[in-house]
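Quick one: the structure is below, questions incoming.
In this view, the complex is presented without one of its protein chains, the others remaining in place.
Chain naming follows the written order as A and B, and within any one chain the residues start at number 1.
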Amino acid sequence: MRFSVRKLSTRRRHPLAGIVVLLIGLVVVGGAYATLSPKPAVAEEASSRDVEAGRQLFLIGCASCHGENAQGIPTKSGGNYGPSLVGVGAAAVDFQVGTGRMPMAQAAPQAPRKTPEYTAEETKQLAAYVASLAPGPAIPESEYLDYKNVSVNDLREGGEFFRTNCTACHNSVGAGGALPDGRYAPTLEKVSAKHIYEAMQTGPQQMPVFNDALITPEDKRNVIAYIKRVQDQPNYGGLAGGGLGPVVDGLFTWVIGIGVLTGFAIWIGAHGARVKKKR
Amino acid sequence: MSNTTADYTPVQDTALGKKAAGPVEWLDDRLGLAGAAKKNLRKIFPEHWSFMLGEIALWSFVVLLITGVFLTFWFQPSMAEVEYNGSYAPLRGLEMSQAYASTLHISFDIRGGLLIRQIHHWAAALFVAAMMVHMLRVFFTGAYRKPREVNWMIGVGLLSLGMVEGFAGYSLPDDLLSGTGLRFVDGLIRSIPIVGSYLEFFIFGGEFPGEEIIPRLYMAHILLIPALLLGLIGAHMLLLVYHKHTQWPGPGRTEKNVVGYPMLPVYAAKAGGFFFVVFGFTALMGAIIQINPVWAYGPYNPSEVTAGSQPDWYMGFSEGLVRIMPGWESTFFDRTWSWNVFIPGVGGLGLLFMALGAWPFIERWITKDNREHHLLERPRNNPTRTALGVAGMTVYAVGWMAGGNDIIATKFHLDIYTMTEIFRVGIFVFPVIAYIITKRICIGLQRADENRILHGYETGVIERTPDGGYSERHAPLPVGAQYTLTAHDRLPELESSPLTEDENGVAVPHGRRERVRLWLQRRYYRGVLDKPTTDDVEHAAEHLAHHDGHPNAIGEDFQGVSETGIPRSH
Partner (left out) sequence: MSKDLEPTDGHGDELEPTEPIQDPGLPAHQWRPQDVDAAQEKRTERQISAMFGIATLLAVGFCVAYFAIGDEQTFLGWSAINFALGATLGGALLLIGVGIIQWAKKLMADHEMVEMRHPAASSAEDREETLDIINAGLEESGVGRRPLIRNSLLGAVGALALPGVVLLRDLGPLPHSQDKTVWKKGMRVVNDVSGLPIKPSDLEVGQLVNGEPAVFFPAEGKEEAEYHGHELLAAKAKAAVIVVRMRPEDITPSKGRENWGVDGILCYSKICTHVGCPISLWEQQTHHLLCPCHQSTFDLADNGKVIFGPAHRPLPQLPLMVDSEGYLVAQSDFPEIVAPSYPELARDQKKLDEKS
């Protein structure tokens, strides 16, 4: 059937016309919102010597919350406006700044992952400055981040550590999960091996610490290997629905399954084309 | 059409027919098939899309039987621990139950095994969903009324068995998710007052998880429940044939007849074709949408769990009720009573199925309607029933959302506690709101129908009066459409209050119950619009026929106005 305004117009009283218009409206509004919504501004700053440069960066970008000497700013109620960073180590800074969680864009239940505001060089300088305040976990050695060459045994053991320590919050394929009061365990999708390692080591925000004494660097590498394997392997069965499990399966059952089969039922029951001509 | 009747050779005269005549006669000599076939082969089935919804359930059940048989060739329902050595590397070398290892084997080492597993799971999810949609159709159109109450109850039984069957099925692979589900069921069984521990130890063969539960569930899943389902489906279909299908009212379609297409050939072809469609569509779903990736969960281990541990969708209602229940537990008679698990877990679905099973009888008790009904009611023409149905669906929906509250919370950045609190109140408040709104909508639709009967429909023809006013021309609906709109029961005369005492001052038996019933009856019909009377229609017809002021008469075959404002007819 050729498209024409006239034909379209005659359908405006069709029972489904309202739904179609509603759908078009929603798509247009949603699309417009997605293009118009503000993107975070990117701050560019440059400096040279690591610790000193880091201190300068810190004073500009971090001190307003964490205090001029990174000692933290307590609030009247006894909480922290920004916690003390003394002793958190280079790993914590590398994770928080490197994943864009810090600096926070606004007060929120949880600092979300976003595009980093500091370059890798600046992040290194900030980390160097914070690490110079007191000893703390360092940025992991690259030998523990080389997850690609682990043996089958290591992979299996990584899986066991992952299911015992991580899946309760992050879900069995690392899709993330809910926590109280609007907080959440973030997805592990597209998180670099270094950042996963640092998160385990430092316990950012509500996440507990899994330090190297109890989950050894080799164990951590194996966990990373398992996460990466599960996320990089094919979705053998097809569209995975975000790895969220039966809730999404139920959604597919009703929307796609019952939706399409009801469509077939309507087609079978439809009266079909008729002509005035008689035999 | 050219070659229909003219050159048709009767089947007994064809070459094949001549060959088959002997065996067929042999069979008929012994079984008397012709008698039964004569009555039923040309049985009439009315046509409407909503009558095919139950078929989705029937055909997905057949798909389940076919794919299920395939899966039994390799599945091993054993909880004995083995070391996995199949192709899926991340689990290789791990201790796991044979059930889980064999499920992995089917998924990765049997060609097409994953496909059949996924078809089986999708068909199961669709089986229960289609039963539910079919049940909603039957409910909202009043198809369960006399003489079909027994078939309604069989349907309720099928739905509940289908859910148990599905639960047993998704518990079999013994992966972390299904084991977590079994752990929940263990807690649920324990919560049953007094006998909880006994039931737990008998069902699990000792303390959770034991070694018995998967073999036992397997037996229930492939033998006991399918046999019951088959028997009930058979009874369901037999009663359908005996009662003949209900139909929508319309010209020539009355309580006394059934209008439609004969079983042979039209309906057999449509229904048979629909089987292939359902099978084909579930196969496509199995090909492109992953369901229950057991390998991602890992083997069951009572000290592991995954975020987003949910049951399959049909248990989501129960799961949600359990999540929003406050933590009530009490101790008396030296016993612990876990209301926090028992009430939502056992009570929720129990109440749902009891309400469903009892509804036809409650409705009949309230309305005292003892006639047979073969014509369906449009939902708007029974606003109270429709509103009650929507209220029930609202309760179910709140349970569903509560069951997925963690997924909703992460996807929409909401607070899980606030959601739980809202659902705790909402499960009581939302249905009431839904009831009121639905009833109003129904009555509004009834008014719109009345308008269309009495004032005709808007033609889109704008007329100008000599004094300059504009108005839209209305034209009467075709008689067939008018008849269809009015072909439903007139509201009954409301009964007056019964005497509670007879003339001697002696209390009438059941007086109080009768008063309750009459109060309910008044509520049931309150605000409902009756269809127009003969007088109304005659009056309106006169008004509509009044041609004064209409320069042009609208012909019989008027088909509306084109977008340029020109009246069309075909």
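Everything below uses one rule, namely that a contact is a pair of C-beta atoms (placed from the backbone, for glycine too) under 8 Å apart; a residue touches a chain by one contact, two chains touch by 3 or more.
Quick caveat, the model's predicted, so the values are computed rather than measured.
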Touching residue (missing chain; options B:K19, B:R42, B:R464 or B:H543): B:R42
Residue among B:P90, B:G142, B:G308 or B:G456 touching the omitted chain: B:G308
Residue, one of A:N165, A:T187 or A:T253, that touches the chain absent here: A:N165
Full-complex contact with the absent chain, from B:G187, B:P226 or B:G460: B:G187
Listed residues B:G169, B:P209, B:G348 or B:G389, member touching the removed chain: B:P209
In chain A, positions touching the absent partner: 157, 160-161, 164-165, 168-169, 177, 179-180, 183, 185, 203, 205-211, 213-216, 219, 234-239, 267-268, 272-279
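We take it that only the chains that are shown with their structure count from here on.
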Chain centre separation (chain A, chain B; CA means) in Å: 38
Residue numbers on chain B that touch chain A, as the complex places them: 1, 47-53, 55-56, 89-94, 107-108, 114, 118, 121-122, 125-126, 129-130, 133, 176-177, 270, 273-274, 277-278, 281-282, 285-293, 295-298, 301, 303-313, 316, 403-407, 409-410, 413-417, 560, 562-563, 570
Contacting residues of chain A [partner chain B, same complex]: 6, 9-10, 13, 109, 152-153, 155-156, 159-160, 163-164, 167-173, 175-182, 184-185, 226, 229-230, 233, 235-241, 243-250, 252-254, 256-258, 260-262, 264-270, 276, 279
